[in-house]
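Heads up, this is only part of the complex; the chains shown haven't been moved.
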Amino acid sequence: MKKIAILTSGGDAPGMNAAVRAAGKFALNTDLEVYGIKRGYLGMLNDEIFKISSQDLGGIIDRGGTSLLTARCPEFKDPKIRAIAAENLKKRGIDGLIVIGGDGSFHGADLLSKEHGIKVIGIPGTIDNDIAGTDYTIGFDTCLNTILDAIQKVRDTATSHERTILIEVMGRNAGDLALYASMAGGGDGILIPEQDNPIEVLAYQIQQRRRRGKLHDIILVAEGVGSAHTVAEELKKKVHTDVRIVVLGHVQRGGTPSGFDRVLGTKMGAKAVQLLLEEKGCLMIGIEGNQIVTHPIEYAWEGQRRNHMEDYELTQVLSK
Amino acid sequence: MKKIAILTSGGDAPGMNAAVRAAGKFALNTDLEVYGIKRGYLGMLNDEIFKISSQDLGGIIDRGGTSLLTARCPEFKDPKIRAIAAENLKKRGIDGLIVIGGDGSFHGADLLSKEHGIKVIGIPGTIDNDIAGTDYTIGFDTCLNTILDAIQKVRDTATSHERTILIEVMGRNAGDLALYASMAGGGDGILIPEQDNPIEVLAYQIQQRRRRGKLHDIILVAEGVGSAHTVAEELKKKVHTDVRIVVLGHVQRGGTPSGFDRVLGTKMGAKAVQLLLEEKGCLMIGIEGNQIVTHPIEYAWEGQRRNHMEDYELTQVLSK
C-alpha cells in the first residue's frame, strides 16, 4: 500500500472529523500518501480528489459536520458509474480507501472493492447507531447529548405550563436515540420502531401519571414510528390534554463532537490505516466491549444488531 | 404596604425565576409578607396562593421556566371572574401585586388595579422582546443564545451537505429574535414581520451567493411571517436548490438563563418591590439606556417599540 484516500458519505455526524484527522495524521506519519475525496462518492466520480497535508487536518477535531463534505450520489448504483469513479483513484495509484458513513456507504465500498480491486475499510459514522457489528457509531453520543439538552429546555416549559410534549428524534430503523434519551433524560414514555407499543398503552401511562399527581410529560418518539404530529393527534383524542410537539430535525446532526465520539473517531481512524498497511480490505471497524474490532464489511447490513429489549424494559419501569 | 404577591403569566421565559427570587428576597428583607400565586391568573382565581419563604427562593436562579408555574386563563377577561380573583388577594390583606409576563398579562393587572384598587407592577418577561417601554424583556437574551447554538449546529450540516436551511424562530409580531440571531449568527437572509421582504428578494440574494461561490445558506424566518414550510416551498420554485427547514419550537423557551437575563430579572424584581414600598402602582418596569426605568403600565401596549430599521439594514449589508 502506497497511496490511500478518505471520504465521508451519507448524513454528516459529529466526530467524522476526528476520524478523518486521525486517519490522515497516522498515514502521514508512515510512508503513505493520503488523498481526501470531497462530497463522498459524488466527488470520487467528479474527480474532486486532493492530496491531504498536515494543514488540512488542523483545527477540525472539535468541529461538527465533515470537513470533507458529503453528498448524495444515487447514480453510484450503476456499475458503469462506479467504474469511472474507480478510475479516478487508479490513475493516481490509490489502492486503499477509507469510507466513513452508514451501511449504504459501506455497500458502495464493497462493490468498488469487488469490481475494481480497491482495498476498502468502512468506519461507521451516523448518529442513528443503526449499524450491526459495533456498539456505537460515531456521532451517536454527541447526538444523545444534544437531545438531552433539548429535553432539559423543553421540560422547563412542560413543567411551567403542565403540558404533554412529544419530542420527535431521528432514527428511521433504530430507536436507540429515543430509547437512551428517554432513559437518560427521565422521559415519561417512548415510541420506537422496534417495539409495537400502541398509542393506547402510552395514553394509559399518561393517565396513570396524572393519577399520581404528575402534571406534565415528556414523550420521545423515533421518526421511524411516524410523524410526531400524527401521534399527537391520536393521543389528544385519548388523554384530553394539551399535547404539543417538538421536531428536533437537523439540529441533532451538528454540534461540537463529544469526547466519546472524538476518541471513538480517533481510534477507528488510526485503526483503518493500520489495516490498510497490513494490506487488509473489505472490512468494517466497530467497537465492541470497549475494544476496536473488525468484521467483514457486509456484516454491517447482514449482521444482527444488539437487541435493546432489556434497556427498553428498564426505561419503561423507570418512567413510571 | 404590608403584604404583596407575585405571579408569572403567559409563556414562560428564562430569567423569570431571577425576578421572582429578587422580588421575594428583597421583600423578605423588609417588613413585607410575600405570597406566591401559582399558575398566574388561573391560580389567583383558584386561590392557589402560598406564603413564600426563603427556602422557596433557593436554587431557582439558574433554572429556566418559572417555579411559580404559568397557565392560560381566558376567563379572566370577565369582570366577575376578576372580582373573585381579587377577593382571594384581599381576604389575605394583599394590596400589592407583581406580574411577570407579557403585555396581555399587564392588561389584566391594569384592570385588577382599576377595578379593585390593588397596586400592580408589571415586569416584562417574554422571549419575544415585543413590549414597548423596555429595550429588553427578560428571556430574550437567553433565547437569542439558544438560537445561535442551533444555528451553529445546523450550519455544520448545511456546510457539509451544501444546502439552504430555513430556521423558523419565535416572534409573532416582533422580528427581534430572527433579526439579531441573523446578525450574530452570520445568517444569509431574514424574513421578519416588520419588513415586507418578498420571497423574490430572498431568492435573488441566494442566487447572488451562488454566483460568489457560497454553496449553503442559513435563512432566519420569524414565525409571524408564516410557516417555514410554506416559505420553503415557494423558495424552492425560485432557486432550484435543496431547501430544508428547521422549526425550533419550544426548545427556544427553556434553558439555563444567561447572565444578562438573570441580572435583568434581578434588578427588575428588586425595583418592583421598591416601587410597592413607595406605594406606587400601575407601572411597568423597563430597561432603557442600561437604566431601570418605569412607565405607566398601559405604555406596554400603547407605546411605540424602538424601530430596528437600522439594524435590519446592517444585517442585510453583512449577509452579502
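As written, the chains take the letters A and B, and residue 1 is the first residue of each chain.
Operating definition for what follows: a residue touches a chain if its C-beta (ideal position, glycine included) is under 8 Å from a C-beta of that chain, and two chains touch if they have at least 3 such contacts.
What you see is a predicted model, and the numbers here were worked out from it, not measured in a lab.
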Assembly size in copies, with 2 chains present: 4
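The rule we apply is simple: only the chains that are shown with their structure count from here on.
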Distance from the mean Cα position of subunit B to that of subunit A, given in whole angstrom: 36
Subunit B residues within the subunit A interface of the complex: 8, 11-12, 14, 39, 63-66, 69-71, 146, 150, 152-162, 165, 244-255
